[in-house]
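All protein chains but one are shown in place.
The block that comes next holds subunit A.
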Amino acid sequence: MTMIEMRSIHKTYKRKNITTEALKEINLQVEEGDIFGVIGYSGAGKSTLVRLVNYLERPTGGKVIVDGQELDKMSDSKLRAMKKQIGMIFQHFNLLESKTIFDNVAIPLILSKKPKAEIKKRVMELLEFIGLSDKAKSYPKELSGGQKQRVGIARALASNPKILLCDEATSALDPQTTQSILQLLKRVNQEYNITVMIITHEMSVIQEVCNRVAVMEAGEIIEQGSVLDVFGHPQHPTTKSFVQTVIHNNIPESVKRTLKQTDNSRVFRLEIQGDSASEPIVNQLMKNYEVEVNILFANMTEIQETTLVIMYLQFEGAGNDVEKAIQFLVEKGANMEEVTA
(Lines give C-alpha, C1' and ligand atoms only; values in the text may rest on other atoms or scores of the structure.)
Protein backbone atom coordinates (compact mmCIF):
# COMPACT_ATOMS: atom_id res chain seq x y z
CA MET A 1 0.00 0.00 0.00
CA THR A 2 1.24 3.49 -0.78
CA MET A 3 1.61 5.56 2.38
CA ILE A 4 2.86 8.84 0.95
CA GLU A 5 2.35 9.94 -2.60
CA MET A 6 3.37 13.17 -4.27
CA ARG A 7 2.07 13.97 -7.71
CA SER A 8 3.76 16.66 -9.80
CA ILE A 9 4.48 18.86 -6.81
CA HIS A 10 5.69 22.39 -7.37
CA LYS A 11 6.60 24.86 -4.70
CA THR A 12 7.57 28.44 -5.37
CA TYR A 13 8.33 31.19 -2.91
CA LYS A 14 7.63 34.79 -3.78
CA ARG A 15 9.52 37.42 -1.91
CA LYS A 16 9.18 40.97 -3.15
CA ASN A 17 9.63 40.42 -6.85
CA ILE A 18 11.89 37.45 -6.70
CA THR A 19 10.37 34.04 -7.29
CA THR A 20 12.32 31.01 -6.15
CA GLU A 21 11.37 27.57 -7.31
CA ALA A 22 12.03 25.36 -4.31
CA LEU A 23 10.52 22.22 -5.79
CA LYS A 24 9.94 21.30 -9.42
CA GLU A 25 7.75 18.47 -10.64
CA ILE A 26 8.26 16.12 -7.72
CA ASN A 27 6.78 12.66 -8.13
CA LEU A 28 7.33 10.29 -5.30
CA GLN A 29 5.83 7.20 -3.72
CA VAL A 30 6.62 5.87 -0.30
CA GLU A 31 5.19 2.43 0.40
CA GLU A 32 3.94 1.29 3.78
CA GLY A 33 6.84 -0.11 5.82
CA ASP A 34 9.51 1.69 3.81
CA ILE A 35 12.41 3.51 5.30
CA PHE A 36 12.62 6.06 2.58
CA GLY A 37 15.67 8.28 2.39
CA VAL A 38 15.88 11.65 0.69
CA ILE A 39 19.42 12.84 0.16
CA GLY A 40 20.75 16.06 -1.26
CA TYR A 41 23.12 18.91 -0.56
CA SER A 42 21.80 21.79 1.48
CA GLY A 43 19.44 23.95 -0.50
CA ALA A 44 18.33 21.03 -2.66
CA GLY A 45 14.79 21.32 -1.33
CA LYS A 46 14.66 18.18 0.80
CA SER A 47 13.51 19.96 3.98
CA THR A 48 10.70 21.60 2.04
CA LEU A 49 9.83 18.22 0.57
CA VAL A 50 9.47 16.48 3.93
CA ARG A 51 7.35 19.35 5.29
CA LEU A 52 4.84 18.76 2.51
CA VAL A 53 3.97 15.41 4.01
CA ASN A 54 2.49 16.99 7.15
CA TYR A 55 1.58 20.21 5.38
CA LEU A 56 3.90 22.41 7.40
CA GLU A 57 4.55 23.63 3.87
CA ARG A 58 1.79 23.70 1.31
CA PRO A 59 2.57 22.99 -2.33
CA THR A 60 2.01 25.66 -4.97
CA GLY A 61 0.84 22.95 -7.35
CA GLY A 62 0.29 19.21 -7.33
CA LYS A 63 -1.15 16.73 -4.89
CA VAL A 64 0.05 15.23 -1.64
CA ILE A 65 -1.76 12.03 -0.71
CA VAL A 66 -1.09 10.52 2.70
CA ASP A 67 -2.60 7.19 3.66
CA GLY A 68 -5.00 7.46 0.75
CA GLN A 69 -6.25 10.93 1.62
CA GLU A 70 -5.57 14.09 -0.30
CA LEU A 71 -4.29 16.73 2.13
CA ASP A 72 -5.43 19.68 0.09
CA LYS A 73 -9.07 18.66 0.37
CA MET A 74 -8.95 18.60 4.17
CA SER A 75 -10.38 21.17 6.55
CA ASP A 76 -8.03 22.61 9.17
CA SER A 77 -9.40 20.35 11.88
CA LYS A 78 -9.17 17.23 9.71
CA LEU A 79 -5.65 18.20 8.82
CA ARG A 80 -4.78 18.49 12.51
CA ALA A 81 -6.19 15.02 13.08
CA MET A 82 -4.08 13.76 10.18
CA LYS A 83 -0.95 15.35 11.65
CA LYS A 84 -1.41 13.20 14.75
CA GLN A 85 -0.86 10.24 12.41
CA ILE A 86 2.48 11.70 11.35
CA GLY A 87 5.29 12.03 13.87
CA MET A 88 8.24 14.27 13.20
CA ILE A 89 11.73 14.62 14.63
CA PHE A 90 14.15 17.46 14.03
CA GLN A 91 17.84 18.19 13.69
CA HIS A 92 17.83 20.34 16.82
CA PHE A 93 15.30 18.14 18.64
CA ASN A 94 12.92 21.04 19.44
CA LEU A 95 12.09 19.79 22.91
CA LEU A 96 10.40 22.08 25.43
CA GLU A 97 13.20 23.24 27.71
CA SER A 98 10.70 24.22 30.38
CA LYS A 99 9.20 20.76 30.73
CA THR A 100 10.45 17.45 32.04
CA ILE A 101 11.23 14.54 29.74
CA PHE A 102 7.99 12.93 30.89
CA ASP A 103 5.96 16.04 30.01
CA ASN A 104 7.74 16.43 26.70
CA VAL A 105 6.78 12.92 25.64
CA ALA A 106 3.28 13.40 27.06
CA ILE A 107 2.54 16.57 25.14
CA PRO A 108 0.96 15.05 22.02
CA LEU A 109 -1.34 13.06 24.32
CA ILE A 110 -2.20 16.15 26.38
CA LEU A 111 -3.11 17.92 23.15
CA SER A 112 -5.44 15.02 22.31
CA LYS A 113 -6.96 15.33 25.81
CA LYS A 114 -6.25 11.73 26.75
CA PRO A 115 -7.00 10.67 30.36
CA LYS A 116 -4.12 11.06 32.81
CA ALA A 117 -3.74 7.37 33.62
CA GLU A 118 -3.51 6.50 29.95
CA ILE A 119 -0.92 9.22 29.36
CA LYS A 120 1.23 7.95 32.22
CA LYS A 121 1.12 4.37 30.97
CA ARG A 122 1.93 5.31 27.38
CA VAL A 123 4.76 7.69 28.31
CA MET A 124 6.44 5.18 30.62
CA GLU A 125 6.15 2.55 27.89
CA LEU A 126 7.81 4.88 25.39
CA LEU A 127 10.57 5.90 27.81
CA GLU A 128 11.23 2.21 28.31
CA PHE A 129 11.39 1.72 24.54
CA ILE A 130 13.99 4.47 24.10
CA GLY A 131 15.89 3.32 27.19
CA LEU A 132 15.47 6.52 29.22
CA SER A 133 13.01 5.47 31.93
CA ASP A 134 15.32 6.88 34.59
CA LYS A 135 15.26 10.34 32.98
CA ALA A 136 11.50 10.91 33.29
CA LYS A 137 11.96 13.73 35.77
CA SER A 138 15.01 15.31 34.12
CA TYR A 139 14.95 18.38 31.94
CA PRO A 140 16.21 18.43 28.33
CA LYS A 141 19.26 20.53 29.20
CA GLU A 142 20.50 17.71 31.43
CA LEU A 143 20.55 15.31 28.47
CA SER A 144 23.11 14.66 25.74
CA GLY A 145 22.27 15.23 22.08
CA GLY A 146 21.63 11.54 21.45
CA GLN A 147 19.37 11.29 24.49
CA LYS A 148 17.46 14.38 23.37
CA GLN A 149 16.87 12.83 19.97
CA ARG A 150 15.61 9.66 21.67
CA VAL A 151 13.14 11.80 23.57
CA GLY A 152 12.19 13.43 20.28
CA ILE A 153 11.49 9.99 18.85
CA ALA A 154 9.42 8.97 21.88
CA ARG A 155 7.41 12.20 21.60
CA ALA A 156 6.83 11.61 17.90
CA LEU A 157 5.60 8.07 18.62
CA ALA A 158 3.29 9.06 21.48
CA SER A 159 0.15 9.38 19.40
CA ASN A 160 0.76 6.08 17.59
CA PRO A 161 1.53 7.54 14.18
CA LYS A 162 1.69 5.62 10.92
CA ILE A 163 4.52 7.75 9.58
CA LEU A 164 7.68 9.16 11.14
CA LEU A 165 9.39 12.06 9.39
CA CYS A 166 13.05 12.66 10.26
CA ASP A 167 14.46 16.02 9.25
CA GLU A 168 18.26 15.75 9.44
CA ALA A 169 17.69 13.88 12.69
CA THR A 170 21.30 12.76 13.03
CA SER A 171 23.09 15.72 11.49
CA ALA A 172 23.88 17.31 14.86
CA LEU A 173 25.15 14.06 16.37
CA ASP A 174 28.54 12.35 16.41
CA PRO A 175 28.99 9.19 14.31
CA GLN A 176 28.57 6.78 17.21
CA THR A 177 25.40 8.44 18.47
CA THR A 178 24.15 8.59 14.88
CA GLN A 179 24.52 4.82 14.72
CA SER A 180 22.45 4.27 17.84
CA ILE A 181 19.72 6.65 16.67
CA LEU A 182 19.60 4.90 13.29
CA GLN A 183 19.28 1.53 15.01
CA LEU A 184 16.42 2.96 17.06
CA LEU A 185 14.71 4.21 13.89
CA LYS A 186 15.09 0.72 12.45
CA ARG A 187 13.37 -0.69 15.53
CA VAL A 188 10.61 1.91 15.22
CA ASN A 189 10.09 0.76 11.66
CA GLN A 190 10.09 -2.94 12.48
CA GLU A 191 8.44 -3.15 15.91
CA TYR A 192 5.74 -0.53 15.35
CA ASN A 193 5.47 -0.99 11.59
CA ILE A 194 5.86 2.73 11.04
CA THR A 195 6.78 4.09 7.63
CA VAL A 196 9.85 6.27 8.02
CA MET A 197 11.00 9.10 5.80
CA ILE A 198 14.55 10.32 6.41
CA ILE A 199 16.03 13.56 5.13
CA THR A 200 19.80 13.65 5.23
CA HIS A 201 22.95 14.81 3.52
CA GLU A 202 24.92 11.81 4.76
CA MET A 203 25.02 8.84 2.42
CA SER A 204 26.05 6.61 5.33
CA VAL A 205 22.61 7.20 6.89
CA ILE A 206 20.93 6.00 3.71
CA GLN A 207 23.29 3.01 3.53
CA GLU A 208 22.62 2.09 7.14
CA VAL A 209 18.83 2.05 7.33
CA CYS A 210 17.00 2.96 4.14
CA ASN A 211 15.52 0.55 1.66
CA ARG A 212 14.62 3.19 -0.89
CA VAL A 213 16.19 6.50 -1.74
CA ALA A 214 15.55 9.65 -3.72
CA VAL A 215 18.40 11.96 -4.63
CA MET A 216 17.56 15.64 -4.87
CA GLU A 217 19.30 18.51 -6.54
CA ALA A 218 18.07 22.05 -7.19
CA GLY A 219 14.48 21.22 -6.27
CA GLU A 220 14.25 18.12 -8.41
CA ILE A 221 14.49 14.42 -7.79
CA ILE A 222 17.33 13.41 -10.06
CA GLU A 223 17.32 9.74 -9.21
CA GLN A 224 15.26 7.36 -7.13
CA GLY A 225 14.96 3.67 -6.55
CA SER A 226 16.00 0.88 -4.22
CA VAL A 227 19.11 1.68 -2.22
CA LEU A 228 20.88 -1.33 -3.68
CA ASP A 229 20.25 -0.18 -7.23
CA VAL A 230 21.21 3.40 -6.60
CA PHE A 231 24.39 2.36 -4.81
CA GLY A 232 25.13 -0.29 -7.41
CA HIS A 233 24.86 1.87 -10.48
CA PRO A 234 24.32 5.52 -9.76
CA GLN A 235 23.45 7.42 -12.94
CA HIS A 236 23.63 11.11 -12.16
CA PRO A 237 26.97 12.77 -11.31
CA THR A 238 25.58 14.06 -8.00
CA THR A 239 24.40 10.60 -7.06
CA LYS A 240 27.80 9.23 -7.98
CA SER A 241 29.54 11.70 -5.74
CA PHE A 242 27.19 10.81 -2.87
CA VAL A 243 27.76 7.10 -3.40
CA GLN A 244 31.49 7.68 -3.45
CA THR A 245 31.38 9.06 0.06
CA VAL A 246 30.61 5.56 1.30
CA ILE A 247 31.72 3.21 -1.46
CA HIS A 248 34.97 3.54 -3.34
CA ASN A 249 33.90 3.14 -6.84
CA ASN A 250 36.91 3.98 -8.96
CA ILE A 251 40.11 2.35 -10.06
CA PRO A 252 42.79 3.72 -7.73
CA GLU A 253 45.13 6.20 -9.39
CA SER A 254 48.22 4.12 -8.56
CA VAL A 255 46.72 1.11 -10.33
CA LYS A 256 45.76 3.24 -13.30
CA ARG A 257 49.32 4.46 -13.69
CA THR A 258 50.85 0.98 -13.83
CA LEU A 259 48.09 -0.45 -15.97
CA LYS A 260 49.36 -1.97 -19.21
CA GLN A 261 46.87 -1.62 -22.00
CA THR A 262 47.22 -3.94 -24.97
CA ASP A 263 45.05 -4.31 -28.03
CA ASN A 264 43.13 -7.32 -26.71
CA SER A 265 42.71 -6.09 -23.18
CA ARG A 266 39.42 -4.66 -22.08
CA VAL A 267 38.38 -3.26 -18.71
CA PHE A 268 34.95 -3.90 -17.28
CA ARG A 269 33.16 -2.68 -14.23
CA LEU A 270 31.40 -5.56 -12.52
CA GLU A 271 28.60 -5.03 -10.07
CA ILE A 272 26.89 -7.91 -8.35
CA GLN A 273 24.41 -8.09 -5.51
CA GLY A 274 23.04 -10.56 -3.06
CA ASP A 275 23.82 -14.30 -2.95
CA SER A 276 25.74 -14.40 -6.22
CA ALA A 277 28.20 -12.04 -4.58
CA SER A 278 29.36 -14.81 -2.28
CA GLU A 279 29.93 -17.34 -5.06
CA PRO A 280 33.51 -17.85 -6.23
CA ILE A 281 32.72 -16.54 -9.69
CA VAL A 282 36.12 -15.14 -10.51
CA ASN A 283 37.63 -18.49 -9.72
CA GLN A 284 35.12 -20.30 -11.96
CA LEU A 285 35.75 -17.74 -14.64
CA MET A 286 39.47 -18.36 -14.71
CA LYS A 287 39.06 -22.13 -14.64
CA ASN A 288 36.54 -22.38 -17.43
CA TYR A 289 37.45 -19.61 -19.84
CA GLU A 290 40.55 -18.85 -21.85
CA VAL A 291 41.03 -15.38 -20.47
CA GLU A 292 43.49 -13.63 -18.27
CA VAL A 293 41.73 -11.76 -15.52
CA ASN A 294 43.37 -8.98 -13.59
CA ILE A 295 41.49 -7.51 -10.64
CA LEU A 296 42.18 -3.80 -10.70
CA PHE A 297 39.87 -2.93 -7.86
CA ALA A 298 37.35 -4.67 -5.65
CA ASN A 299 35.00 -3.45 -3.01
CA MET A 300 32.39 -5.22 -0.96
CA THR A 301 29.75 -3.25 0.94
CA GLU A 302 26.86 -4.35 3.05
CA ILE A 303 23.62 -2.58 2.27
CA GLN A 304 20.19 -3.65 3.37
CA GLU A 305 21.61 -6.85 4.80
CA THR A 306 22.81 -7.94 1.39
CA THR A 307 26.20 -7.58 -0.17
CA LEU A 308 27.09 -5.28 -2.98
CA VAL A 309 30.30 -6.06 -4.82
CA ILE A 310 31.96 -3.69 -7.23
CA MET A 311 35.04 -4.75 -9.16
CA TYR A 312 37.10 -3.44 -12.00
CA LEU A 313 38.44 -6.31 -14.03
CA GLN A 314 40.88 -6.32 -16.90
CA PHE A 315 40.33 -9.13 -19.36
CA GLU A 316 42.80 -10.37 -21.91
CA GLY A 317 41.93 -13.07 -24.37
CA ALA A 318 41.94 -14.04 -28.01
CA GLY A 319 38.97 -13.84 -30.37
CA ASN A 320 35.62 -13.82 -28.65
CA ASP A 321 36.89 -15.45 -25.47
CA VAL A 322 36.41 -12.20 -23.59
CA GLU A 323 32.84 -11.97 -24.87
CA LYS A 324 32.14 -15.49 -23.60
CA ALA A 325 33.60 -14.70 -20.22
CA ILE A 326 31.46 -11.61 -19.94
CA GLN A 327 28.45 -13.65 -20.96
CA PHE A 328 29.18 -16.08 -18.12
CA LEU A 329 29.35 -13.28 -15.57
CA VAL A 330 26.09 -11.76 -16.77
CA GLU A 331 24.44 -15.17 -16.42
CA LYS A 332 25.73 -15.26 -12.85
CA GLY A 333 23.82 -12.07 -12.17
CA ALA A 334 26.52 -9.50 -12.62
CA ASN A 335 26.04 -6.14 -14.22
CA MET A 336 28.88 -5.60 -16.66
CA GLU A 337 29.86 -2.30 -18.11
CA GLU A 338 32.89 -1.68 -20.27
CA VAL A 339 34.95 1.25 -19.19
CA THR A 340 38.07 2.99 -20.35
CA ALA A 341 40.63 2.79 -17.65
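Basically, contacts are C-beta pairs under 8 Å (C-beta built on N, C-alpha and C of every residue); 3 or more make two chains touch, one makes a residue touch a chain; residues count from 1.
Here is the rule we use: contacts and distances are computed from a predicted model.
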item	value
Candidate names "(2Fe-2S)-binding protein", "ABC transporter permease", "Phosphoribosylformylglycinamidine synthase subunit PurQ" or "L-serine deaminase"; UniProt protein name, chain not shown	"ABC transporter permease"
Omitted-chain contact residue, chosen from A:10, A:24, A:63 or A:92	A:92
Among A:54, A:273 or A:304, residue touching the chain not depicted	A:54
On subunit A, residues whose C-beta touches the chain left out of the figure	54, 56, 79-84, 86-88, 90, 92, 94, 96-99, 107-108, 110-111, 139, 141, 159, 165
